[in-house]
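All remarks here apply to the structure that follows.
The complex appears here minus one protein chain, its other protein chains still in place.
Each chain carries a letter (A, B, C, D, E and F) given by its place in the written order, and its residues are counted from 1.
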Amino acid sequence: MEFLVSIIAIALMVIGAFGVIFMKKPLDKIIMFDIMDAGFVLVVVLFKYLDVALFAALAGPLSTLVFILSIVKIKEIRTDKIASGEAND
Amino acid sequence: MDFVTLGGNLLGTIRLGDIVLYLTPFSLFLFAVLLGFTVLIGLSKPETQVEATMHYLNNTEVKVGQKELKQRRFLAVICGIASAGAMITGDLFNFTLFMALVGILNIGIVSAVKQTSVLDSAFNYGLIAMMCSLPLFGGAAIILAATGTLSLAVLSQMPASPMVVLGAVLMLLGILGESGVAPFFASKAEMFRTAGSPYIVIIHLSSLFIIVRAVEILLLVLW
Amino acid sequence: MISVSLFFYFGIFLAIVGSIATAWGPGVSDPVVRTFNTEIASIGVCLVLLCYNHVLALLTLLATTVIITLILFRAIIRLEEMGADV
Amino acid sequence: MRIGALWNKLAKPKNIPRLFAFSLGIILIIGLIVPLALNPDQLYVRPAPQEQVDEGLAIAPYDRGGVPLKEPGNIDPQYPENAESLGMITGYMSPLAEFVSSISPYFGTSIYSSPGGLIDEILYYTRGFDTILESSILMMSFIIASWLSINYTMNRKNDEDEIKKDVKKAIDDSNRVASHVKANDAKARAKQLRRDN
Amino acid sequence: MFVPQAFISMYLPAIYAGLIVGFIGTMAIAINRRELHILILTDIVGLAMIFVVSAVGTDLAEALILPGLVVELAETLAISEILITREMRKIEQDPRANLAKSSSIFPQAFSLDMEIMTTAPNFIALVLIGYGIFLTGFTGGAVAGGGIVLYALSKKARGLPVLMLDGIAGVSGIAWCLWIIGFLLFFVAPQYWLLSLFLAACGLLLKVASKVGLIGLLMREDIDNE
Amino acid sequence: MNLMAEILIQVIIAFLAGSLLLGLHRKVMARVQKRPGPPIVQQLIHSLKFFFKETAFPKTVSKVFYIGIVFILALIWVVGVIVGPVAKDSLLILFGVYAVYKIVEHNSGSSSGSPYGKLSCVRAVLSAATELPLFAAIVFVYMVTGTMNIGEIITYQSVHGPLIYSIPLAALMFFMLILTKSPYSPFAITKDKVLISGFETEHFGFLRGFMLFSEAIAWYVLLWVFLTIFFGPLNAVGYLIGMIVISFVTGFINATTPLLSPNHSVMTQITIGAICFAGTALMIFTGVVA
Partner (left out) sequence: MLDYMIYLITFAAGSILGLLYSYKQHGEPFVAVTKFNVPFAIVSIAGWVLGFCSGNVILSAIGFLLAGFVMGERPGYGRKETAVGLIIAIIVYVLLKRPLCMM
């Protein structure tokens, strides 16, 4: 049982990590980051530190929120720049 | 080697738990000079800096707001006290922390100026100060792992192993970077091109004295 | 019983992969991508801390990672908005 | 390359962090060939990983023995003679922590880090001076950052749009004042005329 | 008492990992020319530091990591602020050369309607702050600070609340004094150790939390909706 | 003899001897350049003369530091005399004295508010590099003798012979420092003639008198330390001859070399220091030095 959960957790983290590295779109990256975070919470639970898991579970959405906010803002800035014709890419 | 061969007779200790502050003539001299300078900094008013104008014969005055100078004075006084503390501390990790504090204060003193060249140098120095956390804390941790202690009094009695030498070399690099001596001099020199000489002198003073003290500490650790 | 050393080595692996990705990964010329990739390394460090049972340090690391990310994103946004080339 | 040109490159602040990073990296790589080993004789030793959790102790990774307020816990500082009430905090648990520990065995970390506990003992007592410095570092950098943002980077007084708005408002205000003055003038003149008549 | 065998066998891989991560980070800095990227990469160097320190595997090591983390956070904040200041000064001194049409020195509002911004933050923030107060100390401060950041972020008000900032600074100053008094009391009068413990722990909590919460107020200017 | 009288006498000796040596230095430079040069006693007369001149304070100065720094400069070299010739105490304290001297150089430049002083101040920061060879030299002395106490170093030398034979490269490093501090040296970037008089530009009257006073003492103390830690136990005539010879040599070098640009000067010193460091380390670890 514990071995199975360990394998699942590691799989989640590996998928998440490589997803974050190789995905192109920022929003995909955020989703992959959340997958990685889920794997991490699983490991913490496996180590029987429930309070840490609680905090990790709270910190996950927090960072997701920060990511989303900043990415939306940066996207807007970049589209603005392209629209005004000063950036070519 | 123990304290006596390096800094003269042991005059006393201040015990704060595991961290014991040592007073030798050497450290007391440095401590007193730093405190004296700090008092002077607290008392003195800044100078009016004059700069020559390009292509013309007249001079211009560099204007600095009163509020900004107050901020600088505050940071400079704290910096003086911090580096005075670094002179008498008897604990390796404590010393590195003092250095980190001095580094951040050095940046803070010039952070509000208008000259972009000064800010540029402050930023680059800040990057070095951030990177220094690895050699400083890491070096201290490696020495801790090799010897099992951080207290200089105990460390000075221990023989040096290759691991201790690695830790000491890391710490030396951190100290060189943090205090901005050659070959890393350029990051810090530009920071002095601004008004407020009493506050700026503490930047130079703290870094030089920390080198002097670091020499003693490294000798204690290595021999 | 869980295998501590499994997670320990996996944490090291993740930290090294994360730092390589931060340094030379695909698309890191965009500061946003670079900041994302540091998260992988920090999760790796979290695993190592967990294996050492440095639990309080782990809690603090989780909290500070979020805040550091926030600060870095703020800097990126402000600089992009200004059109500064750094 | 001539050595003078190389030296000139070193005089540019922008190159310095990179040079520093490079030399640091070299030393780190040299560190790989140095024989490294952990000295088993350390201070503040802790039990093997997961040992306490597997035993099912209520305050899992931080149980160092000791009875709260009565018997000091088992810690191993550098200078025990400098710390009189050593180990008492290790055994201490605040009432809230007692309550939490009675309902679940899985909250060891939080219980132990609420006032009292081993890490607090190290942070506040045996190595308290370190903590003073660390919190001062934090305070100083926040002072720097907040000062800059209040007075410069976030200071909307420098904002152009804001200034435009202000100017517009000021013009409106002055127009209104002017018209007031005009009206008052007219009134006064009328009064004067009336008195003259 | 000696270090358990498990930690001794874990030391070598951990410190090698630290050295390698540090090497990767520093080399990436050495070959990178852009300053913002160097700032991001110093984060990696900081992680290497945590590796090296934590590899010792004693309670002392943990006590050394805790503040090290907070120091990293603090330095990042100050230095990023200086970078922003420098770029603003550059633009201010020569507006034509640097400031393009669609750019602005000061953050502009942008419209974003997210359901989560109105419902979730208050709850999460409450839980985080409560948990942080329970933890106290550095950790509690960081946790509670995270909660405050989230709460401040989700508020819909622009304009820098200078008064509130001053208030926060005052609170943290008082907290620092509490902590110093607590620390001195430990050594001067050990019989009051319970009082001094609480002074120190709560002082540190207040200090760290209020300072971290300040970031939230700063952030509100940047990434927030109208 | 009681301590205070001893200190007073040594300070007066340091001042007179230092002034005369600096005058000699100046004379040597002049003769090399085929000029008659001022009399040797001129430096001393200058320093005395400034004490009786009218003192003016520029409007821009930061008062406390502008005046205070000069007294600190004088005081710090008096401490140097006490630690060195009088008490023969730890070398590290002398190292600290030298560090404070750099600070004073820096601050007297910047506290006047003059642009020339400011430039000199920035260069003083650059030249903090000269500390490193000094540090390295001291470390090697420590490694060979196993002590930092000047008195014990002298006793070591009286048994094992002068250190210059065993660690000549360390002596060379120390000599570099002396060369840096000598007037008109190729490394004296803080007193470049482009900067008028560098950090002394805005100091007039008795302030300048104090500066000249402490410069003379500084020269004496540096030479004394060099001779003491590398040439073993010497008597008064030995010191006299040694100091005159070093003044001659530095004067000759300074007269024939141009001033380097600031960063080149710093890097030259560091490079020479590094080479000497590596050489001495090699000598020590391969067992050439017993």
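The definition used in the following text is that a residue touches a chain if its C-beta (ideal position, glycine included) is under 8 Å from a C-beta of that chain, and two chains touch if they have at least 3 such contacts.
All of these numbers come straight from a predicted model, not from anything done at the bench.
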Message = I'd like the shown chains that the missing chain touches, ordered by label.
response = F
Message = Looking at the full complex, which residue from F:Ile45, F:Val194 or F:Ala278 touches the chain that isn't shown here?
response = F:Ile45
Remark   = Across F:Ile9, F:Val194 or F:Val245, the one contacting the chain not displayed is F:Ile9
Note = The one residue from F:Ala17, F:Val61, F:Ile217 or F:Met243 touching the chain left out of view is F:Ala17
Remark   = Even though one chain is not shown, chain F touches it at residues 1, 6, 9-10, 12-13, 16-17, 19-20, 36-41, 44-45, 236
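By our rule, only the chains that are shown with their structure count from here on.
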Query = Among all the other chains, which ones are in touch with both chain A and chain D?
reply = C, E
Remark   = Using C-alpha atoms only, the most centrally placed chain is B
Key: Most distant chain from chain C, judged by the mean position of its C-alpha atoms   = F
Ask   = If you average the Cα atoms per chain, which one ends up farthest from chain B?
value = A
Ask   = Just how far, in Å, is the C-alpha centre of chain D from the one of chain B?
value = 21
Inquiry  = Using mean CA coordinates as chain centres, what's the gap between chain D and chain E in Å?
reply    = 5
Message = Two-or-more-chain contact residues of chain E, please, as numbers and ranges.
response = 6-7, 11, 15, 20, 22, 25-27, 29, 35, 38-39, 45, 48, 55-57, 60-62, 64, 66-68, 70-78, 81-85, 88, 90, 100, 102-103, 105, 131, 135, 138-139, 143, 146, 218, 222-223
Ask   = Out of chain F, which residues touch more than one other chain, so two or more?
value = 263, 267
Note = Chain pairs that touch, by label, are A-C, A-D, A-E, B-D, B-E, B-F, C-D, C-E, D-E, D-F
List of chain D residues in touch with chain F within their complex = 4, 7-8, 10-11
Ask   = Can you name the residues of chain A that touch chain E in the complex?
value = 54-55, 58-59, 61-62, 65-66, 68-70, 72-73, 76, 80-81, 83-84, 86
Ask   = Where on chain F does chain B make contact in their complex?
value = 59-66, 68, 72, 79, 89-90, 92-93, 95-96, 99-100, 102-103, 106-107, 110-115, 118, 121-126, 128-129, 131-132, 135, 138-139, 142-143, 146-149, 263, 266-267, 269-270
